[in-house]
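For reference, the structure I am asking about is given below.
With one protein chain removed, the remaining protein chains of the complex are shown where they sit.
Up next is subunit A:
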Amino acid sequence: MADITIRAVRKSYGKTATLHGIDLAFASGEFVVILGPSGCGKSTLLRMIAGLEDITGGEIEINGRVVNKLEPRERGCAMVFQNYALYPHMTVADNIGYALKVAGVPKAERRARIAETAKIVGLGDYLERKPAALSGGQRQRVAMARAIIREPGVFLFDEPLSNLDATLRVTMRAEIRKLHQRLSATSVFVTHDQVEAMTLADKLVVMNKGHVEQVGQPLDIYHRPASTFVASFIGAPPMNLMDARIDASATVARHEHLAIPISSAMAAALAGRDVTLGIRPEECRVVPAGEGLPARVDFVEELGSGRIVHAAFGSRIFAAAIPLDIRVASGDLIGLALPPAQLHVFDRETGRRLDVTHSIGRYEPVRQAAEAV
């Protein structure tokens, strides 16, 4: 059990800065997922917490102790690596027990704890094998056992599931979550997979280009993305975004030749502003041609449970998730209905979310996170 505080942490390699002042606080026992595209600095941040990278500026505090100058072994963290990093010349038992051996734990106690830990991850029968003789999933379990046996205050996971096949990934995801509930150590999990992020996180941190874009509960982030980046990064297919200008007199947002109806509150609050409008594919409705906004079906993806229509809308392609009872084919003319209450508004220049409620107190573009949860 340990809390982690990250204050104005920066990282640069020579003159290239990869992290530009990160501020985060993780409560004890929390499952934190850091999500972002590759190269956004999320692994670097994790490795800085672990002590495998120097901290260029700022402070990292674990359990009230600044750890900037501490060696990895003094920080009370255990880490699961992306490629597992098992010691290939040691048996599974020796791999799991290596930390105890280094710490000088007597052999008998060591053996007992190895057996106990191996049982937790379901590896009891494989203790004498070498890692080369294990499957991907089993290696993953060894890597987790090696972290668990140290009873660390903090678990660090560096994209641990990305080398597994799809089925195993789902299983291991559930196991990691169960393990977290059982051990209740603080977990920091780095991934670029939004499904892993949404399903695992108590707290989700979205990073981009060395900045934190948004921190919050997964559903909160899904429903109230703080920027166009978060809006387009989370959700599959991603949120539809388009540039528009608010026309207050007609209560519409104008995008090219199209006029998208908006609420009067939004029209009043943002009159004449250049904005980016966003709407999730699930919120777009397909209506018969002539109603709604005109669009032409480009292609249709069948998902089994529903289908996704990609339709040319103005000069861009919009995705709309529709139920199975609406049949459309490529080339069809359809109408798209965009419910005004479901529109997200972002500043065109900064890409930040415009929360009209908070700034002006009159307009509420999306439902509150509390309702959503």
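Criterion: a residue touches a chain if its C-beta (ideal position, glycine included) is under 8 Å from a C-beta of that chain, and two chains touch if they have at least 3 such contacts; residues count from 1.
What we mean here is this: contacts and distances are computed from a predicted model.
Asks: Among "Insulinase family protein", "Acyl-CoA dehydrogenase", "histidine kinase" or "sn-glycerol-3-phosphate transport system permease protein UgpA", find the name that the UniProt record gives to the complex chain excluded from display.
Replies: "sn-glycerol-3-phosphate transport system permease protein UgpA"
Asks: With the full complex in mind, choose from A:99, A:179 or A:277 the residue touching the hidden chain.
Replies: Touching the chain that is not displayed is residue A:99.
Asks: Which of A:29, A:72 or A:351 sits in contact with the chain that's absent?
Replies: A:72
Asks: Pick out which of A:42, A:150, A:310 or A:353 touches the chain that's been left out of the picture.
Replies: In the complete complex, the chain left out is touched by residue A:150.
Asks: Please identify, in ascending order, the residues of subunit A that touch the omitted chain?
Replies: These residues of subunit A touch the chain that is not shown: 50-52, 71-73, 77-79, 81-83, 85-89, 98-99, 102-103, 132, 146, 150.
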